[in-house]
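The complex appears here minus one protein chain, its other protein chains still in place.
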Amino acid sequence: MRYSGLKVITEGLFGNKGWTPAWRDPAPKAEYDVVIIGGGGHGLATAYYLAKNHGITNVAVLEKGYLGGGNVGRNTTIVRANYMIPGNTEFYSHSMKLWEGMEADLNYNVMHSQRGLINLFHSDGQRDYWVRRGNAMINQGDDAILLEREGVREHLPYLDFENTRFPIYGGLLHPRGGSARHDAVAWGYARGADKRGVDLIQNCEVTGIDIENGVVRGVQTTRGAIRAKKVGIIVAGRSSQVAAMAGMRLPIESHILQAFVTEGLKPVINHVVSFGMGHFYISQSDKGGLVFGGDLDFYASYAARGNLPMVEHVMEAGMTLMPMIGRAKVLRSWGGIMDMSPDGSPVIDKTHVEGLFLDCGWNYGGFKAVPASGWCMAHLMATGNHHEVAAKFRLDRFATGHLLDEEGTGSQHNLH
Amino acid sequence: MRIDGKGLIDRTKPVRFRFDGKDYAGYKGDTLASALLANDVRLVGRSFKYHRPRGVLTAGSEEPNALVEVVGPSNQTPNVRATMQEVFEGLVAQSQNRLGSLRFDLLAVNDYLSPFLSAGFYYKTFMWPRAFWEGLYEPIIRRAAGLGSLSGKHDEGTYEKAFAFCDVLVIGSGPSGLIAALTAGRAGADVILCEESHALGGRLLSAGGTIGGVPAGEWVAQVVAELQALPNVRIMPRTTVTGAYDHGTYGALERVGLHKPARPNLPRECFWRIVAKHAVLASGALERPVAFENNDRPGIMMASAVRTYLNRYGVVPGKRVTLFANTDAARATARELMAAGVTVAAIIDPRPDASGVEECPVHVGAEVVGSRGRLGLSGIQVRKGSEVFEIETDCLAMSGGWNPTIHLTCHMNGRPRWDEDLAAFVPMEGAVQGLLAVGAANGSMSTHGALATGHAAAMKAVEALGRKVSVAVPEAEDMPYRLKALWAVEGKGRAWLDFANDVTTKDVKLAAQEGYRSVEHMKRYTTQGMAPDQGKNSNVAALAVLADATGRGIPETGVTTFRPPYVPVSIAAMGAGGRGEGFAPQRFLTSDQASRDRHAPMIEAGLWYRPSYFPKPGEATWREACDREVTMVRQAVGIADVSTLGKIDIQGKDAGRFLDFVYTNTFSTLPVGRVRYGLMLREDGLVLDDGTSARLGENHYLMTTTTAAAGLVMRHLDFVHQAFCADWQVRFISVTESWAQFAVAGPKARALVNSFLESPVELPFMGVAPVRIGGVDGRLFRISFSGEEGYEIAVPTRYGEALFRDLVARAETMGGGPYGMEALNVLRIEKGFITHAEIHGRISAYDIGMEKMVSAKKDCIGKAAATRPGLWGPEREQLVGLKTHAPISSGAHLFVPGTEVHRETDQGYVTSVGWSPTVGAWLGLGFLKDGRARIGEKVRLVDHLRGLDVICEVCHPVFHDPEGEKLRA
Partner (left out) sequence: MRLTCPLCGDRDRREFYYYGAEDYLHRPAEGAPLAEWDNYLHLRDNPAGVLRDLWYHEAGCAQWLLVTRNTVTHEILGTELVAERKA
């Protein structure tokens, strides 16, 4: 079924009786060409591009809960291509291009909105850092504009420019940065993959990976054994557990990142704003809630919930930066489980097992990467070759020292 | 309408307030909702999506409809629950989310378009043409969405945060909470009793009945009086416990000043962090609506709310009331209304076996199937069997049973348990360590059940605390709770589940039809439960409708997760203290005032404030001052406060051995009285920090770190010591704050230093010696960060300011003076010294040409990982100097002249630049691929953001005095 404004009207006139399911609810078959473990954003996008770009449609996505129930369903929805290190810049640049065509491609309105991202800086040293990054973005073919203090004031007049602990020196405006409706991304890819024949199997937990003589043969699940020629592990938040089924020990530590949303408010924040001194970023959703977050809780955890010290720190940062939000009330807080890697960058790679592939380590930047991660993982699984924009996301780069460390904080997982 | 002789309001204290520009009167003790109802104001808001007229539904913080803006003298607060806002003299409130007046909201057109605005419609449209999304569709959607408005002005209100600790935290002051607090209190435990409302008593304030033979209200007064008299009991009214966190920590929001006119220093709210050994959850239960066609009109209310308005506020929200309820207990509302002289037109009870005997007509086995009245209820349609008839009524009290208020028990991922008898979720025991749910919150619906379970939980806590007490549980009503679950009445029209987000049963069914069958998918697709009440009024009913639509039971359908906060909490309250300069500590140099006296701009350097430059009359720009200060140091003498550098005092027999382990180079061989530059790696082989360490005695070193890494290095040393060599005889402590330290640099530095020492010393370059200055013991180091002959003089912090003023005065007689961060930066660039601009965490010793400093003779932190192949070779960007005659910038990237500028041709980047008055050129430091092999070549420096495109010469990074003759002079 093709979605359109006209369809909404005609269905509305007839009691909305004609809408059909966005995806089927198939029983798992005994064998597939490709099994994707994990029905989150990255897994669904991988299945979609396997089908669309490579014509591989005998594919199952196995999800232990519900589709899009991981980090794609619990994030602050920021989409940006503002990386500095080669290896990252080309990947996120590619992802941004896919975002820009996503609605037309998926026939699903993911509400991608390029309202502009402003990263604020608060010292000459921070300005130089952001200039280096902005220049890297432009060298890559993306966009960046340096704003001095008065330029920031034009865009964000509500910031506290007078009485704040870390004065605003300026900001880097990334006009193509913005946000999207996170659930819609998962659903759009799910619907697109299903339409092309991919089986999306929910409530199906993988309990084992079958390997014979170093070659993957399939998976064991709570709904029976499934044979497969190729298997992709795409389960951020649970990567270590699933990889352990194939005898792997990953460079991943799991951490909680909390996020917050306020009650609905009339429009007051147009951009995505990021504070350089307090790990605070904010945007306003189309429904009117202020969506914001900060840093990790910093201790390893799988709890998907956080504690007050970081909650309060985030609110304090908000109050020093933009005290006009003081009377907005936080409606809900939640935590996502992040795959934190030792250099802050992800892995899209083969493994020591033939036919077994790995996509993990997205730290807290996985949402904007969904399309390119799916695109590149599908490319790798279909062709056996790394896609050129994801060629540096190797699993062995920590051992060899070919690091992609944007933050420069080194081999401590929680500092990225 | 106000009823005589009822309610706990103070009728001797009338209060005037304003709503939507009109003045009204209420009484002290009223909420805005009760006062408006007393004034027969039924229409108080518009719904989120369809802009339907809405009235007060509840009498508590779960209110989904009656959200208003409270307008203060300097700011306004959106989304205030009229049911929680106490009226006070001069209160001004207004309705929100309307275009035009509340009665004639232009956006009410959405209601007529509702067939096209079904669940998830926006995912299916607004996609063409693409440019219209951001340009047209989205702005319209954004303007229509949202509820209340922020003013856009800074919130200048006062907010507080506080910590509290107790043995027993009691959450809620209904019957179960009161007896729990009394039991624990009498046992001598340290008790905190939090009550969301301004008055204690919970549901006992809204209901009749007796406890222990006395009227319930009287019992409440007795218990409260006793609790108030107990010194070990703290009563916190107007305080909502908002979240349960790890290890007995609870968040709570106290509404300190929101019920009073604003005045200076009166906090609006206080956010509490309460740490409790035990907690008793006595949060009661929330009554649930029934979904039927047009069940959202003003005048349709929860039965318990009608009862609360009657008994607590002396208000009846209608003249001809009807009751639609599926429990026996709900009948009390009708009986008490009749006893107060109010007409009850009918009771509609869907249970076929319910009693038909009341003082008013009772329709047993019947359902309300519709309503009418544009801006307020005027009548309902009732169906009994095949017959449908009309009843005229202006207030329908409805009840679909009760949901225990279990939210806090789910905040730590605990899943609730479905109880078939209650047709409700109840807490899973042990879901929050140390917290016991009691009373209605745990499914004990009668007053007796509340008292008994509240008492039992408190006794458990008392015993665990090793205390003893005997408290009798008084007698009270113990009616069985009997209901027939009724979630939604069959019908064709729109029947609301989530009033706040305008989600109807049709939306939930449509979600199931379209495959969004998981409860999480349904929630997210329809937005059910995502509004300000977070589904408190609707989630369970929506689940039931989904379960029905998907042919599953409710337990299999599952629940969405309750997450903190229980009620919305203002960002200002949880962020109290962060406003303005409160966000982070401020660290000031001992020379701070002296520098400000000289009009030096003080800039942030981490948490420190340091002088940027020291302007002189006639200097128009910072550059002029900077150039002068650089030349002054090169030609005469300059003074700079360098106290921000980290200083770590290290002592013990194994101190040298320890330094050998944490530095790449060797310190155990350093002679006493000498200083050495040291490079420190992280264990991953990249540079952590650099600095100098001095050997003050055989077993005594003083390490300095950079300003930025002072804390980091201290933590690192503690780890290395405790993890790998705890048995070594070495101890260390940070003495950064204990010493004030000043650089004296320039050709006249020695003359200046000798002019104030009690006995002049001759120090070699990189020497250290104890000195006395005006009777004070200090230390003199001969080290330099400027490239000139330089000294650093350290004295105990309390003498810092005096010494700084003295040094500056002496320097000025010699043609010198103070210099700031800008000059310091140019001086070190001229000399090729690195800072954290260069050692930014991705840099190896090889990259900065210091690989030879990694001693081959010993192990050190980071030595092994530094040998990884990716950290070596011509592909690495290496530290170089850059020189040119046009302005250049940090953050620019480097390219081969004549090549295209893009990522693939990128050769490196610039980290530090400055105009060098000494060299007479723009100098830079940066990292260039295979840079050391390219010295003498030209590179193209491109800064798109600043519009620079300059050819530079690649140089050795040391521009000034490369042989170091000046240092060693």
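Every chain is named by a letter (A and B) in the order it is written, and numbering of its residues begins at 1.
The rule is short, and it goes like this: contacts are C-beta pairs under 8 Å (C-beta built on N, C-alpha and C of every residue); 3 or more make two chains touch, one makes a residue touch a chain.
These figures come from a predicted structure and were not determined experimentally.
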item	value
Contact list for the unshown chain, restricted to visible chains	A, B
Full-complex contact with the absent chain, from B:Phe104, B:Phe389 or B:Phe719	B:Phe719
Residue of B:Ala865, B:Val910, B:Leu925 or B:Leu967 in touch with the missing chain, whole complex considered	B:Ala865
Among B:Gln433, B:Thr621, B:Asn754 or B:Thr899, residue touching the chain not depicted	B:Gln433
Residue in contact with the excluded chain [from A:Asn16, A:Thr221 or A:Asn307]	A:Asn307
Residue ranges of subunit B at the interface with the undisplayed chain	245-249, 275, 412, 433, 683-684, 714-715, 718-719, 721-724, 726, 859, 863-865, 867-868
Residues in subunit A touching the chain absent from view	238, 240-241, 244, 249-254, 298-303, 307-309, 342, 398-399, 411-414
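We take it that only the chains that are shown with their structure count from here on.
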item	value
Centroid distance [mean C-alpha coordinates] between subunit B and subunit A, Å	22
Subunit A partner contacts - residues on subunit B that touch it in the complex	48, 75-79, 97, 115-116, 118, 121-128, 130, 133-134, 138, 141-143, 145-157, 159, 161, 243, 245-246, 249, 251, 271, 273, 411-413, 506, 510, 513-518, 520-521, 524-525, 527, 531-532, 534, 561, 563-565, 568-572, 574-584, 586, 603-605, 682-686, 836-837, 840-842, 865, 868-871, 889-893, 901-903, 906, 909-911, 942-946
In the complex with subunit B, residue positions of subunit A that touch it	3-5, 7-9, 12-13, 15-16, 19-25, 65-69, 73, 86, 89-90, 103-104, 107-115, 122-123, 125, 127-136, 138-141, 144-146, 158, 160, 163-167, 172, 181, 183-184, 187-188, 202, 262-268, 277-278, 284, 286-288, 303-305, 307-308, 311-312, 314-320, 323-334, 342, 397, 399-403, 405, 407-411
